[in-house]
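Inspection log for the structure reproduced underneath, given as structure tokens.
Every protein chain but one is kept in place in this view of the complex.
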Amino acid sequence: MDRRPTFVMDVSDLPTIVFRERNPIFWGNVLYMTIEGAMFAMVFASYFYLRTRSTEWPPGVNPPYVWYGIANTLLLLISVLPARWIQLRARAGDLRGSRNGLLVLAAFGAVALIIRGFEFPALNCRWDTNAYGSMIWAMLILHTGHLLTEWVETLVMIAFASSSRMEGKRFPDFDVNSDYWYFVVGWVIVMNFVLYWAPRFL
Amino acid sequence: MRLARQVGSGLVWICGSAILSDAQGSILRPAGAQAGNVEWLYWTIFWIAFVVYVLVVLAFTRAATRNRVRDKEPVPVLQNPPGERGALIAVHSALAITVITLFVVLGMSVVTGKKVEGLTSKNPITIQVTGHQWWWEVTYPNSQADQTVTTANEIHVPVGKPVVILTSSADVIHSFWPPNIRGKRDLLPGYQNAFWMQVDEPGIFRGQCAEFCGYQHAHMGFAIVAESVDDFSKWLEKQRKPAELPTDEEIGRGQQVFLSHACVMCHTIRGTGAASRMGPDLTHLAGRHMIAAETLPNTRGALAGWIVDPQSTKPGSQMAPNPMSSDDLNALLAFLQSLQ
Partner (left out) sequence: MAVADPIIASPSERHERLARTWSDGRGVYGWFTNVHHTTIGRRYMITSFLFFVLGGILAALIRLQLARPENHLLDPDKYNQIFTVHGSTMIFLFAVPMMYQAFGVYLVPLMVGARNIAFPRLAAFSYYIYVGGCLLLWGGLLLNIGADTGWFSYVTLSGPAFSPGKRVDFWAQMITFTELSALAVAVCLIVTIFKHRAPGMTLNRMPLLIWEKLVLSFMVIFAMPAVMLVSSMLLMDRTANTHFFNPAEGGDVLLYQHLFWFFGHPDVYIIFLPGAAIVSTLVTTFSRRHIFGYPGIVVATIATGFLGFGVWVHHMFATGLPQLSESFFTAATLMIVIPTAYQFFCWVATLWTGRPQLRLPMLWVGGFFFVFLIGGLSGLMLASVPVDQQVHDTFFVVAHFHYVLIGGAVFPMFGALYYWYPKIVGRMANETLARVHFWLFFIGFNLTFFTMHFLGLRGMPRRVYTYLPEMHWASLNLIATSGAIFMTAGVLVFLFNVFWSREKGPIATANPWGAGTLEWGVSSPPPPYNFLNIPIVSGREALWDDPPHQPVVSGLRDDVREMLLTNSLDAEPEGREEQPGPSIWPFVSAVVVSVVLIGSIFTLWAVVYGIVPIIITIVGWIWPTQREASQTRSHEKWSVAP
């Protein structure tokens, strides 16, 4: 630039630790959830599309056994409380509180993953039985994959919170981690309806 | 200048001959009202598009050249360009004309679509077409099972009568397309589709598979044979009969060759022991004018080449080579050519 610039704005006082829509990681996470959400929406749409191609639903097998699914959904619904608590503590810059919250959340995640292990046999059919079986297995595996990802992410956050390499910019990460947790929980509610109740009422 | 004129007239000749020459499978050579309606719609949209193209290209050329600056270096930016108001009116008028044109096209398209699919008739002839890699199984169903006719690759229809085509596929997706008669329809595994078709001119019209279906997609043709109602009835009557018993020794030996070689593993000839449905039904093979899904003429030589070495004509085809002695081959050919 050959024109001599004029300095009219000093930004050195602006903060480096910012939350919510002021932070790029918040947007990154929102977009990631949008991508995954689009994927789930299409899985659900495919399920109902296949439903229209069959007179009998579920075709030739029993509907899934519901109680493990309901237990898991209730558990995950309760886990929203520690997730929310983490957000409040992270925004206050409370490292100890955030870490304790993350530990509780990780414990919830571990129990949810164990219950999930019981949900697969309770589907009452195999993935290679027919297209319906393939669809519900895909649905449950996809969600389990995300539950696992979110659980590992929570463990990584705990590692940060317990490490000497903890930086202030991790607090917004704790905050965003809970957003993703809500997403995983919200999705399990929708999936619960599709997986367990649609075969009974459609 | 002279060169330009020569090139120009050359191009006109190429385009003209390209459109007008009697390439038999052209969609612009309709042999029925369905393709005729589409041809009309095609040309109507073509001329609309032509006018739009000329106008837009002229406007662009004029716009780019009328105030053209030939400086090599960037000239100063116009902060308040003149003629904004005129441009605003022009742009919005052009947009309005675009919207109106689109509505016209939509209307014509829907109306033509209704005409094309609007055929109907009481007690129509129904023909089941099943796609196979890479041939067409053609069935004329009948409530009495032994009256059902099965043939391959040649679809006989009566002129001027609407017929219903039922489609399905035995393996992958194929697409049924007789360009002179109507637009294409996919043959989908797991689906049973139906559509109407009517041929208004007698003749033989080539069609082909239009959905990529593997190695021999290129050689998956069929023929629609449109004939008078009488001829059609005679043909159907004849097809209902089983193959005639061999009348001479050579043909009889040929039948034995057929039944003792791999042929019998895939093909049916009604009236003999051969009853496999893997390949085309050959009961009245000699009555067809082409073989190998409209790829080879139905001559003795072509038939011999096809039987002995189908993989050189249609690499990847499901038919295996059948090496045999020349005596056996001659007998077999005599037998097959007797299947009128």
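Note that the chains take the letters A and B in the order they are written out, and that residue 1 is the start of every chain.
By our rule, a contact is a pair of C-beta atoms (placed from the backbone, for glycine too) under 8 Å apart; a residue touches a chain by one contact, two chains touch by 3 or more.
Everything numeric in this text was worked out from a predicted model, so none of it was measured.
Engineer: Touching the left-out chain: which of B:T130, B:T151 or B:Q208?
Structural biologist: Answer from the full complex: B:Q208 touches the omitted chain.
Engineer: For subunit A, which residues reach the chain that was dropped from this view?
Structural biologist: The list for subunit A reads 1, 3-19, 21-24, 27-28, 31-32, 34-36, 38-39, 42-43, 46, 49-50, 53-54, 59, 92-94, 127-135, 137-138, 148, 152, 156, 159, 164-169.
Engineer: Need a quick check: the contact residues on subunit B for the chain that isn't drawn.
Structural biologist: Residues 14-15, 18-19, 21-28, 35, 37-38, 41-42, 45-46, 48-49, 52-53, 56-57, 59-60, 62-71, 73-78, 81-84, 87-88, 90-91, 94-95, 98-99, 102, 105-106, 108-110, 112-114, 116-117, 133, 171-173, 175, 177, 179, 182-186, 188-191, 193, 195, 206, 208-218, 295, 315-316 of subunit B touch the chain absent from view.
Convention: only the chains that are shown with their structure count from here on.
Engineer: Measuring from the mean C-alpha position of subunit A to the mean C-alpha position of subunit B, what distance in angstrom results?
Structural biologist: 51
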